[in-house]
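What you see is the complex with one protein chain gone and the rest in place.
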Amino acid sequence: MKRYETILRVCATTAIFVGSFNAEATAAEGLRDVIDREVEAAWQREKITPSPPADDAEFLRRVYLDLAGAVPDYDETVAFLADKDPAKRAKLIDRLLDDPRYAQHQADVWDLLLFTRSPPGYDTDKREHFQTWLRKQFAENVPYDQWAGAILRADGNTVDDGPPMFYVQYKSKPEDATEAITQIFLGVQLQCARCHDHPYEPWKQVDFYGMAAFVSRLDVVTVGKAGQMNKYAIGERPSGDILFTGPAKDQQPGMKGEPIGPKFLLGDAVKEPPLPKDFKEVKFTPNQPPPAPPFSRKNELVTWVTGDSNPYFARAAANRVWAQYLGRGIVHPIDNMSPSNKPTHPELLDVLARELAGHDYDLKWYIRELVNSRTYQRSSRGGSGAELPQWFESARTRPLSAEELAESWRTVTGYAAAEKLSGKKPETSRFRPLEGGYVLRFFGKPYNGVGDFQGGLHEHLYLNNGPLGTVISSAKGSLQDALLTGSESSDAKVDRLYLSLLNRPATESEREKIAAYVAGGKPDERWREAIWAIITSSEFRFNH
Amino acid sequence: MAVIGRRTFLAGVPLGTTAALLRCSRVAAAAPNAPSSVVASSSPRQVLFIWLAGGASQFEMWDPKPGRSTGGPFRAIDTNLPGVRIGELMPKVSQRMDRLTVVRSLSTGISEHGQAADLLSTGRPKEPTVAYPELGVTLAKELSTGRGSLPDYVSIFRTSEGRRRADPGFLGAADMPVHLERSSRPENIERPSDLDAAQFSARAALRERFDRSFLADRTGRTTAEQYAAAQGRVAGMMDSVPLFDVDREPEREQARYGRSPFGRHCLLARRLLEAGVPVVKVARGFWDSHHDNFESHRELVTDYDRVFSALLDDLQERGLLERTLVMVLSEFGRTPKINKDVGRDHYAAAWSCAFAGAGMRRGMVYGKTDADGAEVVEGKMNAGDLAATIFSSVGIDPQKHYQYGVRPIPLAPETANVATALLS
Partner (left out) sequence: MAEATVMKPKTPEPKPTEPRWNLPASGTLYALAVDGATGCAYVGGSAGTIYACDLNAATPTLRPRMHDDAYVAALEVLRDGPQSGRLVAARYDGSLVWYDRHDGKRLRITTAHDGWIRDLCVVGDGRRLATVGHDMRVKVWEAADGKLVRSFVGHALETPQGYVSAIYAVAGSPDGRYVASADRVGEVRVWDITSGKEAARFRAAEFYTFDGEKRDRSIGGIRRLRFSPDGKRLALAGIGQITNVDGFVGPSRLEVWDWQTGKRAASLQDSHQAVLNDVLWSSDGRKLTAAGGGDGGGVLLVWDAAGKQPEQKLKFKGHAQRLARLDGGSLLLAAGFEGVQAWDERAWSMPASANATKMAS
């Protein structure tokens, strides 16, 4: 085991400080160019034929979903496709990065990561203040290391501030908090080491508990109420240790165990100042902000996690955000950046991590570079058939999230436009007119535990027989209304149908199919059924 | 010396039990990742999972302690197994004990509802980073024939306390059971009222044509193809509507199950098992008798006795008992101490569960508690052991792995011991 530890240290050092000369960006080159150069070099090496570049329509739908969390509407689609400006893609990217929906979408992505769809109680289902705070971080483009640090520092309370909610879900469970922190922010899975020394990774059980010691003194303190909602703060006791009793299988009742002090993962132990002689254990008083401890282990952890001296933070972030746009991580799965799980493009990952850190963790800059790359703008046509191409030779395919689906259905059917036109104040639910609980149940967890898409029978039953019909509005301003009452030619109507629903013109054969279908029955019913058939199809279900 | 010691050890202990314990330790000693071959010899192909939510009392059901201060007011009655007595509230079950397997030695540690329900229904305590699949989900996945239009797992729970959805965990939505919550019929199984059958199929055919052209040259087509293929099961599922209608059963069948929702749900479960659904779960809630425990159990166990006996007879008459494991679990049992409100509180240190049908050795009572029912004195099993034993009984290796990322996850915890004496 000792041997592995050494190897990891060497690897980490090499990766961060030596890098690869080939991958260095020249003065004139942006990060996007390095990306393309490195990815294309790998194709040469691996003898891979890439997919062609994505056409404008393919790019448009993809980038809207990836940056704004919804597809464009008919007018936006038509305008973009007609635009002759050669820089229109870059301009669209800039516009979307400044769209309020960018902040909302990013907040959705990170909120899901930090809390999952079913957090373990303790009022974590009522975390709108956390979500608002998170949205603000993206809207103001607060550097990633700063807001990640704020979550881990957990100052203030869950209502007036927000961040403490992250720890609230791990109330009295420092081991669980440790697993989550290392997995989310360091891209490392320590959970095996919780019960025994890891069989093929360098971390041992004592490494796990050394990390757990940083958060083992945290307590959730109720500091007040806002209406019906409790305000929680995170208090840190000045003393107390995790007792380590060895492997789980050797546990016996009554074992006392050895205290384990805080120690950074494969790093240094933290020297703690001794407690004063007259020290008395602190008891937190409800409705009072918990006093800061004389020495905060938690804050030591924050400084280390988000600082330069740990080899994981920047790489984990660079890899995670890369995967968000390119489908898979350069290290994949993204939260398992262990020595035995090698990157596909090691030099590129080094550059990404270094550049992200060098740009003060400016995520907007980083994302702009990613989506402006030729690599991101490949077509998803052709290719090997793999969902997440390993060499990034084709664009990935990913299912839409529950939020993206609800928003996109509303946009494409003109439900949203009709809602606006009616002048009535819309309901506030993000899932309207569908029932949020149902949308989340059927579409909220699109992946299984290993990241495989799981669209199943339930989803199809919902789409076929459930209340999806309510979103296919026929009110003034809706697509159905335009198709029924508009004076356009049949071909123009089919084009409108496709440009609205799939953000692309119809093909010749599609024009024929739809025209024949509409002619085969009552037009109002047939148009409605055609809309249904398209918005439940695979082409709509996925971002490709 | 050693021989004498062993003989002394065996004196006074039923031989079968001791042998079982010795065999358990052999299984435990095997390398944790090596597939063990401890599986039942004639494996059931279906499972009926009965979940008594809230925590049924072992004192009033499977492990009575009459005459003790912990025993409560009910008597113990003889059963058709010599020497085995159960609570007087189950006179019908008592005459069918030869078809049952009772475990009186569960010791599962957690006595808070949510956490204990997670523990018992997955075999493990809940972890934040891995959502383990519920037992029925795993059983359904393993027992699925992959044929036909019926779901692999139907879970029936109508009362609010039984309402914990069986979570597929890391296995994901494809393994999600069909939950019957708001009615006894799956949701979204009926054609929308504004479409006639011709419109419905025309619409579906149009959609299929779109899918076909989209899938033709696409990255990720395998995933998208699977997605599109699931649409093909919709029609078959919709055709199964009559299966969920227990009113189609003859009067006589309906009468013997009684009119309680639990009875109706068990009758529905039998229909589903007969039609070939691999796993069916029926939940009955409100066993959490902190107050008026004896009144509660008079009501609930009496109904349970009638329904469960009817179910056993019915399954047997139809030959289903030979291929079905019936398992009856709660999140925990109830305290030996009777509290001031004539209630019993949560108790996980010593409690019981029951099995019937195939897979487990019939007519057996496994494990033993002390005179007051406070401690397990023989055959102690934790939730992991129980899960491992259940998997073994249906012919599934409990140490079979599912791959979760880089992490191989055995179906039951690595440390779990199979109680081989229970296996048929």
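The chains carry the letters A and B, assigned in the order they are written, with residues numbered from 1 in each.
By our rule, a contact is a pair of C-beta atoms (placed from the backbone, for glycine too) under 8 Å apart; a residue touches a chain by one contact, two chains touch by 3 or more.
Remember, it's a predicted structure, so these values are computed and weren't measured experimentally.
For the chain excluded from display, the touched partners among the shown chains of the whole complex are B. Among B:Q95, B:Q115, B:T159 or B:S184, only B:T159 touches the chain that is left out of the view.
Only one of B:E187, B:D288, B:E331 or B:E414 touches the chain withheld from this view, namely B:D288.
Within chain B, the residues in touch with the undisplayed chain are 54, 66-67, 69, 72-73, 75, 158-161, 258-262, 285-286, 288-292, 295-296, 298-300, 302-303, 338, 340-343.
Assume only the chains that are shown with their structure count from here on.
Note: centroid distance chain A to chain B, computed from Cα atoms, is 36 Å.
The residues of chain A lying in touch with chain B in their complex are 51, 118, 120-121, 169-170, 173, 176, 179-180, 183, 189, 191-192, 248-249, 333, 336, 338, 340-341, 380-389, 394-398, 442, 445-462, 464-466, 469, 509-510, 513, 517, 520-521, 525, 529-530, 532-534, 536-539, 541-542, 544. Residue ranges on chain B touching chain A, taken from their complex, read 32, 114, 126-131, 151, 168-176, 178, 186-192, 194, 199-200, 202-204, 206-207, 209-211, 213-215, 217-224, 226-228, 230-231, 233-234, 237-238, 403-407, 414-415.
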